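Take this structure first; my questions come after.
A selection of the complex's chains, in situ.
Letters A and B mark the chains in the order given here, with residues in each chain numbered from 1 onward.
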Amino acid sequence: MYQVQTQQFSGPLEKLLELIEAKKLDITTISLAEVTNDFLSYIEILRNQIPSSGEEEGLSPRILSDFLIVASHLVLIKSKELLPDISFTPDEQEDIVDLERRLKMYSALKPLFLLLRTSWQTASPSFSREFMKDLPPIFYPPTTLAVSHLETALGNLLQSLGSLVVETEHIEKQLINLEEKISELSSKIAHGISHFSQVTSASPKGELIVLFLALLHLLRDQTIRVKQEGLFGEISMEKITEQ
Amino acid sequence: MDNEINTQTTSSASSHIAALEAILFLYGEPVSRDMIMRLLQVSSEQVSEIIRAFQETLMDSQRGLLLLEKGDAYMLITKPQFAPFLESFVKDSLKEELTPSAVETLSLVAYFGPITRAQIDYIRGVNSSFMLRNLLVRGLVERTSKGNTYLYEVTTDFLTHLGLARLEDLPQYGQYQETRKNFFESDETASIPVTIDSEKKVDDHLDTSCI
């Protein structure tokens, strides 16, 4: 199920790199701003790959959320380009610098991924022996183990499985946080735009508004759709249902 | 190292000795002459020659292994002079108390057994092959093969050791059976994917014993 999807969809950094390379650009904030539109369009394509209920293959909301986080950083960069006077928090500034750096790092590591893939496919394996292979059957019961220890161990184990649910809820929360952050940013940009007075839909500012709306739209759908179906829901498939 | 041995044997003979060592090391059980002939692509006479040369290298005082001949089959074992020493080593390493991971695995086998390794792995979120092997060696767990996989359950000896007459006497046994049903009952392969990015079953592939 997921196998199909991970082969079809590269991760957000890889996609970004691909878009930049396609335009024969270097990794700079300027080129990142340049590919923002393309990246958002790609997310739109991904979003349409989300399976309707019953289908086994397709994109997981988890992966879409990874793309959305990167998209939000891109929009930051883009807004800086379109509205140079806009003020960012130190965190937002850091996000901008950070994305560029991570992309460079990812680009430097791509040959490594290829190298490991090739080794994995071509290397001759070594083999080890089984633990105490030659030992005749024996009975070595643990001296201090009581029945209650078994019950406790099982109880703890099952409880910790419950935290898988937390993981999914967490992603949902993360997306909501992201949405709030972008809303904040929108109003900041609206404020910035008011400084420039004459905004038309053809202007770069108009383009920015469209970008934000697109991102918000993607996000809103996303947060609503993340679902948890029971204790093991997100392992057995945290599926998105097309309405 | 004994370098004089090398002078007589050709390099191709050397690699045959090395290959034989690797085969016997891994296989564990006696390997027949026929199988050696087939694997190394050599004649019966050549096998005799390789065996003789191998035995000679094992005589070196730096070697801890011995070639055991069983009829027309061969097997690597540890030299008898190390037996007392190894016995205490085994006892020591088995005498150690079970690690939390081992207790956890054991509790799954006890409450949810018969259970496959894939199911245990899934619930624990980590590979359990070494843990299961450890419990097998200690005689706490046993396995039966079912299709192309193994089912694990606790041994009667272990139950007796715990002072239990039957599995059902484990505390809250009934309640945990309910939990178990919730996990496993519907459609096993669908509800328990072992892995996320590839749903292929991870099974007892590391056990060379399940040849």
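Of note:
Criterion: a residue touches a chain if its C-beta (ideal position, glycine included) is under 8 Å from a C-beta of that chain, and two chains touch if they have at least 3 such contacts.
Computed from a prediction, not measured in an experiment: that's the story for all the values here.
Counting every protein chain in the structure file, not just the single copies shown, gives the formula A x1, B x2.
By our rule, only the chains that are shown with their structure count from here on.
Centre-to-centre separation of subunit A and subunit B, using mean CA positions: 40 Å.
Note for the complex: subunit B touches subunit A at residues 22, 25-26, 28, 77-78, 90, 94-95, 97-98, 100, 103-104, 106-108, 110-111, 123-124, 130, 133-134, 137-140, 155, 157-158, 161-164, 170-172, 176, 179, 182-183, 190-193, 196-199, 207-209.
The touching residues of subunit A, counted against subunit B in their complex, run 1-3, 6, 127, 129-135, 137-151, 153-154, 156-158, 161, 231-232, 235-236.
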